[in-house]
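Just below is one structure, and these are the notes that go with it.
One protein chain omitted, others in place.
The first chain written gets the first letter, and so on, giving A, B and C; residue counts start at 1 in each chain.
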Amino acid sequence: MSAPSAVERRQTLHAERRELLVRGIEIRATEERIQELFNDGLVRGSTHLCIGQEAVSLGIAREARPSDLVVATYRGHGIALALGVTPVAVMGEILGRVVGCAGGNGGSMHLSDMSVGLYPTSAIVGSGIPTAAGAALTAHVRGTDDAAIAIFGDGAANIGAFHEGLNLAAIKQLPVVFVCENNLYGEYSRQNLTTAVDDIASRAASYSMPGVVVDGQDVDTVAAATAEALARARAGDGPTLLEMKTYRYRGHSRSDAATYRPDGELEQWQQRDPLAILEARLVEEGVIAADERGAIEAQVGEAVEAAAQEALASPEPRLKAMFEHIVAGDAG
Amino acid sequence: MSAPSAVERRQTLHAERRELLVRGIEIRATEERIQELFNDGLVRGSTHLCIGQEAVSLGIAREARPSDLVVATYRGHGIALALGVTPVAVMGEILGRVVGCAGGNGGSMHLSDMSVGLYPTSAIVGSGIPTAAGAALTAHVRGTDDAAIAIFGDGAANIGAFHEGLNLAAIKQLPVVFVCENNLYGEYSRQNLTTAVDDIASRAASYSMPGVVVDGQDVDTVAAATAEALARARAGDGPTLLEMKTYRYRGHSRSDAATYRPDGELEQWQQRDPLAILEARLVEEGVIAADERGAIEAQVGEAVEAAAQEALASPEPRLKAMFEHIVAGDAG
Amino acid sequence: MGERLRMREAARRALDDEMAADGDVVVLGEDVAVAGGPFKVTDGLLDKYGERRVIDTPISEAGFLGAAVGAAGTGLRPVVEIMFIEFIGVAFDQLITEAAKVRYLSRGQVGCPMVVRATVGAGLGFGCQHSQILDGWFRGTPGIKVCIPADSASMYGLLRAAIRDDDPVVFLEHKAMYGDRGAVEVGEAGIMEIGRGAVVEGGSDVTVVGSGLTVGIARKAADAGPSMEVIDLRTLVPWDSELVLESVSRTGRLVTVEEGPYSGGWGAEVVAHVAAQLHGQLKAPSLRITSPDVPIPFAGALEERYLPTVQLVADQVAQLVTTDAAVAPWWQTEVLA
Partner (left out) sequence: MGERLRMREAARRALDDEMAADGDVVVLGEDVAVAGGPFKVTDGLLDKYGERRVIDTPISEAGFLGAAVGAAGTGLRPVVEIMFIEFIGVAFDQLITEAAKVRYLSRGQVGCPMVVRATVGAGLGFGCQHSQILDGWFRGTPGIKVCIPADSASMYGLLRAAIRDDDPVVFLEHKAMYGDRGAVEVGEAGIMEIGRGAVVEGGSDVTVVGSGLTVGIARKAADAGPSMEVIDLRTLVPWDSELVLESVSRTGRLVTVEEGPYSGGWGAEVVAHVAAQLHGQLKAPSLRITSPDVPIPFAGALEERYLPTVQLVADQVAQLVTTDAAVAPWWQTEVLA
């Protein structure tokens, strides 16, 4: 049995409710493994983990179609996995191996897989917001009912591209959903020190579009809000700004110990851990057994480890790769 | 008797209520004369007239101190004259003569006179908004009670610099007043076609700062709103966004006939002409006689014509000027 | 051959023909639709192709250039109009750091078939923020191409090629040349190849390389004096090094004529390349005739001198060919008063 493709993994997430938890556990396990690889000196440059924010990625992936375009950020491992990109392709890219989703050209900050609608994530804060508006323009021009989704951080809500992208989308009534993943910090700065409003969703008023504060720790809430916004978009009723309140358990990147956070803040957020909330819900619904999580974790852990080994066994790109895909025609 | 300097002209505007009307008439007469010079083929490039918007310039100049910094735009002849820059210096610059306020280096879009606090106007939409926040930062760092004033158009409210400048000023509580001179059009586009809100002042909410819609046709209303915002700034209470509702009687620039405007719109605005409103008020107050405007117009007209002649008689810059003032040290 | 069109009309015709041929071509920018464009290049397109394909935008270059990147990545072929090249300054990230790199960093999964048309150039009294060429902004960015037509034929031929190109192309249109007329071969046969220059005047004493406005200046300068072979570079990135090398290997002398400042110009790139390839074969030191390293002055008398003039080019080329010695820029030899 060959491993499922990204597209198949996406279908599973759509089809099976249990898969939400499995995938959430996979995201967290993969991020943990990436941190280990980093600590072992195997990951170059930087990594930006999303542990604690899994529900946002899962809820979005649950509702988006593969033909919708998702434009996310350098903190993009979670959304990539949720959309279906395999742990091998994710870790392979982060390790700079040919098995990576971009063959090692991109790295941790630049995951992509157009087969599941993941546009190459950018490492420039806010830059993807107009990109998503542009993907929505394509749907608008072609008259399809696809939509685009921009995912960005709270810090990105202060940069010009946010303002320009939202205004443009609003004035043209483009089918796009703007998802601000508010994890309370931009690098080492707490939101209140950089952002002149409490709720970023309130900025939607500047563009006469709905702005909704969403509990980003609850997959179902995220999914419901996303579904509603996507429906508006597809119906031609224009863009929506969703603010997902969430929290990153780790530092901003690499070895940031996040000492700038007030005592107890992390612990308080951990009490509303997105995986725990989801687990409880699934147990309640009878989708999983009360003690099933351990087994899932064990199984996923093994799979992630196998993926890590496969990525590590994959070769680095050959020299020629450096000269391929710069312009069309010099394809590899 | 030598002609009054920019600083003296500013003092007169502060000291004498009648001078508001005189200056307003001067602005309009100068703009008309510039249009003639343009039609005669004597003005190179572009000109952006502010006829119809005089009250905004006058009200701001009435309240700002010379030590406050004003950062305006290419549509800057009116604010320059209001702040005190002489018609000779304005027309000289627009004609590219040495008597111009920048010796002919800048041209119509780039008037400046730091003696009265006029920072070089920029021709890039929105760019002056962060500049003004920066001037306010200087006051903040030095602990003076000077303030800065950014003047920009309705179209500029859609560009990133607007968003970034306002958020930065808000979060640092900088002493700056943001004045959006809403003349209903950005080039040939009506505001509703480009801007996802009706009142630009409403966007102040995105920065938790007061946003005020102001009647931009009434000098006294403009002055009162400006005074209040400046007082807030000087008191350390942070920035304010003022939206001056006004209208430009002429096209965007040069020979734009403004055919894109709905029938009757111009005429409706002309019924609330800023100079007529001011004239009526001054007559009512007994500051001028009921029939005095004609005499003022005649006198101002003569002075403007003399200034035009002086500017026209002024030589073009010598070749050496091209190599001066590029970096410090190569001064002229 | 063909019709005689103004450069403005040649651009419009190229847009029209590509929009007719390919429903994915869209045009967007400030006042390009209802008003027909600030320079009237897009006039009439809205009526013909409708508001889904001819799109007026708010003043937000980062927003709409960025949107073009996303549209290009999902199947459209956007042609973005930037009113003055300087305004790319507010959208620089979207072009340089996003558009130019997306193909590479996705290993070819996504491309960016986008054209960014922008007016360039001095001579009309628009002052130092509205008169530059700025091709140097794009030179060190692998992934981006830069075209600059010098006549109506290349306006048409290059613009159609740029729209068909699968990568981002910056397309520089000289605002002082929009009214110039020239013969255009319309239709498929008129489409040119990006990356190819052309010898527009044959000659034997010296190779003079120009681009955009300076091609005409060089051609006029060639009317008298030494026998000048004039090359129109047409594409600045990638530039046609073979054509230049072949010509210089015959003439033995190289002069570049640029509208931009001395520092950072394409002339240095051409001269450096030729210096390495034809070492020992040049009869004279290569000469870069450029504008000086100053912001563009507004005053007419100064702006006129800012640009290389026909007389200057004729004089300097003659001096080079006569003396085979280095010719200094005018601002180093002329007494400035």
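The criterion applied here is as follows: contacts are C-beta pairs under 8 Å (C-beta built on N, C-alpha and C of every residue); 3 or more make two chains touch, one makes a residue touch a chain.
These numbers come from a predicted model, not from an experiment.
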Not-displayed chain touches, in the whole complex, chains A, B, C
In the whole complex, of B:V22, B:A132 or B:I151, the residue touching the missing chain would be B:A132
Tell me which residue among A:G134, A:G155 or A:P274 touches the hidden chain in the full complex. A:G155
Tell me which residue among C:D43, C:D293 or C:D315 touches the hidden chain in the full complex. C:D293
Pick from B:T30, B:T86 or B:N167: which residue touches the chain that isn't shown? B:N167
In the complete complex, which positions of chain A touch the hidden chain? 43-46, 96-97, 104-110, 122-127, 155-156, 158-161, 186-189, 193-195, 260, 316-323, 326
I need the residue numbers on chain C that touch the omitted chain, in ascending order. 62, 86-87, 89-90, 92-93, 96-97, 100-101, 104-105, 127-129, 134, 136-137, 139-143, 237, 260-261, 263-265, 267-269, 271-273, 275-277, 279-280, 282, 284-288, 293-295, 325-326
Which chain B residues would touch the chain omitted from the figure, given the whole complex? 69, 71, 102-103, 105-106, 110, 112-114, 119-120, 122, 124, 127, 129-142, 148, 160-161, 163-165, 167-168, 171-172, 321, 324-329, 331-332
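The rule is short, and it goes like this: only the chains that are shown with their structure count from here on.
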Starting from the Cα centroid of chain B, hunt down the chain whose centroid lies farthest away. A
Distance-wise, how many Å sit between the C-alpha centres of chain A and chain B, to the nearest whole number? 47
Centre to centre, by mean C-alpha position, how many angstrom separate chain B and chain C? 36
Counting only residues that touch at least 2 other chains, which ones in chain B make the list? 158-161, 193-195
Considering chain C alone, which of its residues make contact with at least two other chains? 57-58, 60, 62-63, 90
